[in-house]
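Here is the structure we will look at.
All protein chains but one are shown at their positions in the complex.
And then chain A:
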Amino acid sequence: MCELYCKSDTLALRGKHIGPSCKVFFAADPIKIVRAQRQYMYDEKGEQYLDCINNVAHVGHCHPEVVKAALRQMELLNTNSRFLHDNIVEYAKRLAATLPERLSVCYFTNSGSEANDLALRLARQFRGHQDVITLDHAYHGHLSSLIEISPYKFQKGKDVKKEFVHVAPTPDTYRGEYRECHADPASAYANEVKKIIEEAHKRGRKIAAFIAESMQSCGGQIIPPAGYFQKVAAYVHEAGGVFIADEVQVGFGRVGKHFWSFQMHGEDFVPDIVTMGKPMGNGHPMACVVTTREIAEAFSNSGMEYFNTYGGNPVSCAVGLAVLDVIESEDLQGNAMRVGNYLTELLNKQKAKHTLIGNIRGIGLFIGIDLVTDHEKRTPATAEAQHIIYKMKEKGVLLSADGPHRNVLKIKPPMCFTEEDAKFMVDQLDEILTVLEETVGAQAESVIPANTARRAKVPKGAQVELLDNSTTDPRENPSRKRNGLCADTHSPLSKRLKT
């Protein structure tokens, strides 16, 4: 594999020509990936990494069936959806078959962001209402309309919350207002939504939609308590609004037991609009909004055409169909369930062993490891999380840290992830946590506050190490590795990246 540019030139050119707002993973020591297959990625030196970050390579990087399907169609035809073509209708049919019956009308777009923007337009057109209820720490996309409903973004950018946006508390039973010890957190959190609706009505405002990621990802791998969505949907419907389930990160069998994450909430819960993206095309730019006939008709009654130049093109649909085929033929849903359960089991053992692990939550191959410096207070271990992901990278495992405090290690690998991969990942993590805890003296029985212990033990020089772009490999110097803790929570490293 020959590179066009050496890594430092690649980095330099990037600095010159790519918008500086576009960040790289591991900013202190970025990775140049040149090749990937299944759940493994390879850098320019041929070093292998186990990809637990993933993002879009749902059925495995460069899956040959998907690649073949794209090639076949690219050689034949790639035009827009204003011509009749079998691929788009076949794909819509196959997608609809995975969903509850009333979700039967599809709009194809190119990105989750486009899908969520269209979902908003559909919701607003439906009854002419404007307001949107969103969850705290939500992220729905990078478009203007979506920054407005993504507290994860607008709070960071210090944008003023728009008056038509209402933020409900995230139904986080680990760190939120109503926790696992609460008698009925689902009702308690749903009641917050009810209060918001009542407040809005008092001010003469009308609710168009409640939008939520079926499981919050950037918000820290949050799984809403059972019953929450049903109750919220009831309140929202009563107010004349619709329920939008954002499955952009979590759809297509990732949770194992079901195809869509929202299905975990029971057969009696059916959103009015579902948006999907990311894994849909295994990396090919495609996304979709599925809704009811009623909502679709209200949208078309405006008389305005909706045309998306590339959405629903024959190649994208061929790719989408191939991904569905692979999910089925390789029983990836079953795999997600089996490997996900096994991984969760291993992680729970780690939790018993390491005090840094406050909570393990997840389902299927969507798992979060919530790191804390104090079990009672559940103080997010932000710096430790950063340190860990850099150390994991050195050991050939790619992980990212998410959540509003950047302390949740996020595991969302390609669906072909194996039990061996899970064991490998956990073994590396175990080693790193052990070393870390030895270094900071954070024993389970320790009465010394973690911060003090850290400051006492870590030499000042070590703080600089992670920010240094030098090519020294800490693997060659075990003592440096031991001391490589970045305790500076305000460093650029702590501005973690969302996936």
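As a working rule, a residue touches a chain if its C-beta (ideal position, glycine included) is under 8 Å from a C-beta of that chain, and two chains touch if they have at least 3 such contacts; residues count from 1.
We adopt the following convention: contacts and distances are computed from a predicted model.
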From "5-phosphohydroxy-L-lysine phospho-lyase", "Protein SCAR", "PAT complex subunit CCDC47" or "Large ribosomal subunit protein bL19m", the hidden chain's UniProt protein name: "5-phosphohydroxy-L-lysine phospho-lyase"
Full-complex contact with the absent chain, from A:K23, A:K93, A:R293 or A:H375: A:K23
Residue of A:M74, A:V89, A:A226 or A:A352 in touch with the missing chain, whole complex considered: A:M74
Touching residue (missing chain; options A:T98, A:S113 or A:Q216): A:S113
Absent-chain contact - pick from A:K153, A:R254 or A:K410: A:K153
Contact set of chain A toward the excluded chain (per top definition): 1, 3-5, 7, 10-11, 13-14, 16-25, 30-36, 41, 55-57, 61-62, 64, 67, 70-71, 74-80, 109-114, 117-118, 120-121, 142-145, 147, 153, 156-158, 277-278, 282-286, 302-304, 306-310, 313, 315-316, 495, 497-498
